[in-house]
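Here the complex is missing one protein chain, while the rest keep their positions.
And now, chain A:
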Amino acid sequence: MNTATFAIRQRIRRVPLSVIVVSTLLLVIVLLAILAPWIAPADPAKQNLLARLKPPGFELRGITYWLGTDDLGRDLLSRTLYGAGVSLSVAILSVVVSTLLGVTLGMVAGWFRGKIEVIIMRLVDIMMSIPAILLAVLTVAVLGPGFLKLVLVLGLTRWPRYTRVAYAQTLQVANLPFIKASELAGAGAARILFHHILPNIAGPVLIVTTAEFGLMILMEAGLSFLGLGIQPPAASWGSIMSVGRQYLERAWWIVAFPGACLFLLVFSVNVLGDWLRDQLDPRSRSR
């Protein structure tokens, strides 16, 4: 027991500074997103046409707009805070959906081979040959917009990348003697897939997941921009930015602040994911 706690303490001490910084950042973003209704200085949907496109620090009737206002005079700080929750939850949920779906299909294709492999992998090819945004637009056009639908659309259109990675990795791992040994031990397909193959392909999959995470926020932005994602007046970072894009020359702050938040979030997730992948590998854990 004592040696275990010691080992944990040792491990924590070896966490690099960059990881501590990005974890703190992530924690702050998540906390701000959760606490938005309590800490936001104003109603994010409340318009004030007298205060359109005002720069950061602008004051009107005793209210300070710390990050300025948008084209309808809404407080940008409040909108960014509320938008964080929307962007984060869309990204997290859709990444979870596509990872679960994609990795399972990839492992199944790589393990069972034969007909099921042909069907799954050709489906992947088909999905990947259609531009993702077009696919998403078509699906939303059929299903209609909405938060849950957005998550489903992103999740159900983004799985092929995971499938390809999981499939290739599974093919590689499945041929290793330790898998054969497991079969000889009497292990069934489910045990081999989730006990032996999944932990051994988790590293590359995690990399895809962190890359996709940022992409999901951008996709959400794109769809919201097209009017197919989050419906106004609700805000997401993507929708704020796509509106701000029109006013870039006159009001840079509309794009700049949510953009900076987005950058920090994606960057943090990538750094953390990279470190996590190393931690998942027992070979890098002990000296």
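For the reader, a short list of remarks on this structure follows.
Criterion: contacts are C-beta pairs under 8 Å (C-beta built on N, C-alpha and C of every residue); 3 or more make two chains touch, one makes a residue touch a chain; residues count from 1.
We adopt the following convention: contacts and distances are computed from a predicted model.
Of the names listed as "Transcription initiation protein", "Protein TolA", "Small basic protein" or "ATP-binding cassette domain-containing protein", the one that matches the UniProt record for the absent chain is "ATP-binding cassette domain-containing protein". Only one of the listed residues, A:Ala187, A:Ala234, A:Ala256 or A:Leu276, touches the absent chain: A:Ala187. Per the touch definition above, the residue from A:Pro16, A:Pro199 or A:Pro232 contacting the chain not shown is A:Pro199.
Residue in contact with the omitted chain (choice from A:Ile34, A:Val118, A:Ala141 or A:Ala260): A:Val118. Interface residues of chain A facing the missing partner chain: 118, 176-178, 180-188, 191, 195-196, 199-200, 281-283, 286.
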